[in-house]
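All protein chains but one are shown in place.
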Amino acid sequence: MGTSLFEIVEHPIDVEEVRKKVVNRNAGAITLFVGTVREMTNGKKTLFLEYQAYPEMAVKMFEQIAKEIKERWPEAKIAITHRVGQLEITEIAVVIAVSSPHRKAAYEANEYAIERLKQIVPIWKKEHWEDGSEWIGDQLENVPYAEGKPRF
Amino acid sequence: MGTSLFEIVEHPIDVEEVRKKVVNRNAGAITLFVGTVREMTNGKKTLFLEYQAYPEMAVKMFEQIAKEIKERWPEAKIAITHRVGQLEITEIAVVIAVSSPHRKAAYEANEYAIERLKQIVPIWKKEHWEDGSEWIGDQLENVPYAEGKPRF
Amino acid sequence: MIKVLLFAHLQEAVGQSKVMVELEGCTVQDVKKWMEKEYPQLSLEQMMAAVNEEFVTDDAFVKDGDTLAFIPPISGG
Partner (left out) sequence: MIKVLLFAHLQEAVGQSKVMVELEGCTVQDVKKWMEKEYPQLSLEQMMAAVNEEFVTDDAFVKDGDTLAFIPPISGG
């Protein structure tokens, strides 16, 4: 794993390595979001997941999210790593780490980052269920962007 | 470190060990709060901190927080470890890990836990500044419980 | 030449992740139409697009050497 704040990786994510990127002497709080592969969704059983990314653009979008966070929470510092490839149940797909002098900003900026990630970062998930597989979003052909087109 | 969900420890906290206590197959989200020792507070420089706990009661209060969380977010699972003794700048005082099928509950329950921890868990911090030291709370003699007496 | 990148179900529909398109002085909309003619299994009408890794609208111009990516609904995280 590198030392860059924003990464798309093909290997398991080391949570501590992401956290350490945001440690600093004036942070009193670090929040981490760890997105993991869940087995059951609406009664349907997932066997494993497959993530694909447009890596160059994904990293640019992570940087845009960081810029938006800097405008809203100037003292917050953020690092994001997203994994691609095949992931098993309970494995980690994404880690978002935010440090801040005070905890409120650390929670808010972290939640903001995952919401924006789901809107503007070009990463796709293919669900492999017991009875078939599907790229998520695929079935929404008539309403292709559930939360509206990405703001950009 | 033990396998208990709620601990007061005298050694450095391993964040991953706390996180792993809440991993489960139906969690899609894990949030972590990591409270660290900050150098500057209102322009005053901290050299190091000292934490003291009433450990038996602290663990009971952690369990009460878990019970309150179970009532509000039935699917969330929580683990808390707080360190006592002398801590240096950037060292970790507390880790709160919450897993949940969906992320909103994981953020909300985590923030609820740290707010309640600061109200009802008997742990005290002594600040060692460049120009002296003081148990925090000590100086508030006329308003001893800043956020009101603990609800219990 | 415009480099067109395909992801997720679009990539599977076409059977490749990259298509080189011999158009110039055109818009994203023009490339969408060209792609749908070439690959009738594709439906790009409502698909988001990015030129050189920036989101754009369908009336954006694409020039020789640009990379145009079609971005299906995102499902990362």
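Order of writing sets the chain letters: A, B and C. Residues in each chain are counted from 1.
Keep this in mind: a residue touches a chain if its C-beta (ideal position, glycine included) is under 8 Å from a C-beta of that chain, and two chains touch if they have at least 3 such contacts.
Here the structure is a predicted model, which means the values were calculated and not measured.
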item	value
Partners of the unshown chain among those that are drawn	B
Contact residue for the chain not shown (choose from B:Ala29, B:Ala53, B:Ile69 or B:Ala105)	B:Ala53
Touch with the omitted chain, as defined above, among B:Lys20, B:His102 or B:Lys126	B:Lys126
Hidden partner chain, residues of subunit B it touches	35, 51-54, 56-58, 60, 82, 93-94, 114, 117-126, 135-138, 140-141, 144-146, 149-150, 152
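Convention: only the chains that are shown with their structure count from here on.
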item	value
Rounded Å distance, subunit B centre to subunit C centre (Cα mean)	49
Residue list for subunit C, restricted to those that touch at least two other chains	none
Set of subunit A residues in contact with two or more other chains	35, 114
